[in-house]
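If you scroll down you'll find the structure; I have some questions about it.
What you see is the complex with one protein chain gone and the rest in place.
The block that comes next holds chain A.
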């Protein structure tokens, strides 16, 4: 009988070890490989990797992996494959919807492994900024193709997603405050390990130099880039007075959130168009340069082995692993456009930090609960049989892993400049550290142009898309 138990335990421990492998190492390798391809400008290779991982069903043509669909769509967009990019973003939107509306039972089934093992086993649940950026990029794809009607639909979707995000964050923050207030009154009555450990864990995290206090969301957790572009789209493509109203509302909001001078000037312009003081034909030919700069934060693992609050002589290993955000670099500090320097419109870093900060208490409490559960289980096994205890400790070490998944190819910041359209129709763009300046040819017949520059790193040559209106 004893032998049988031992065998079962051994099997269980080995199975979980084999099943999850060293999740952290696997995740780090995948993302490290992907990131180095992007940063060194090997966009074809990175796109190929993302498309492969997006798990496209050969029969339906639809992708099955949400996060890698977003990656594939982003890289295809940078490479100018707008239609294929839009198709991946469409798939990603469908997968987001499925994730939003899955039933409690499906959620529970999805969560079983993650509750016991680690967060990376559950399906990826999109951040709000994922949805907002997916629709923003799709709208840009349509604009690059000259499809104003479909771009309008996508900007309307952006607006609706931002509205939903505002509601969701307000609710989430209210709920968290309520829970914290409840915990405060309950603390003395309970001796639950998790409660105690949570406050200890917070101390450890602070001692690791992780400080969320500097991370402040933009007003209502809105992404100002998307709000601004929504406004600019409706201003330069207005079909009727109500579109100028829409443009003004968004530009006003973006200007208030960011204090960006170009956004402010655009807001003033939209206001005079809205009030009929000016008409589009009164505006001198103008070029807006939008610069999508560098790479946004990535997740790394913060591993705390043997935290004091759960360690005892009867366990051989205990530890926890949490995701932390690590900021990456700009490609260039700014662009120089015909004597004008681009200024920061929106920091994607800030948008991502704020959402991570709001989510972190939930990530932390899940990980602490898991660590306590795993450690108690290990101790119980050890009490029965030391060999089983050893195996359980190995399994615990191997399965302790943070969820490092996130949209990796988003930029660090978005910058903006507005200049008069050059008479010769050619726009010169340079930057400190940019080897070859860019020369962008504009359509001589268009009154307005939006020049969209994407630079992922100083090592990769920037790509340029032009929208002529």
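Before moving on, here are some points about what is shown:
Rule of thumb we're sticking to: contacts are C-beta pairs under 8 Å (C-beta built on N, C-alpha and C of every residue); 3 or more make two chains touch, one makes a residue touch a chain; residues count from 1.
Just so it is clear, contacts and distances are computed from a predicted model.
Considering only "HPr kinase", "Branched-chain amino acid ABC transporter permease", "Ion-translocating oxidoreductase complex subunit D" or "Penicillin-binding protein activator LpoB", the record for the omitted chain gives "Penicillin-binding protein activator LpoB", by its UniProt protein name.
Contact with the chain that does not appear here is found for just one residue of A:25, A:108, A:210 or A:387, A:108.
Interface note for the absent chain: among A:55, A:171 or A:282, the touching residue is A:171.
Contact between chain A and the absent chain runs through residues 93, 96-97, 100-101, 103-106, 108, 131, 149-150, 152-153, 156-157, 160-161, 163-164, 167, 171, 239-240.
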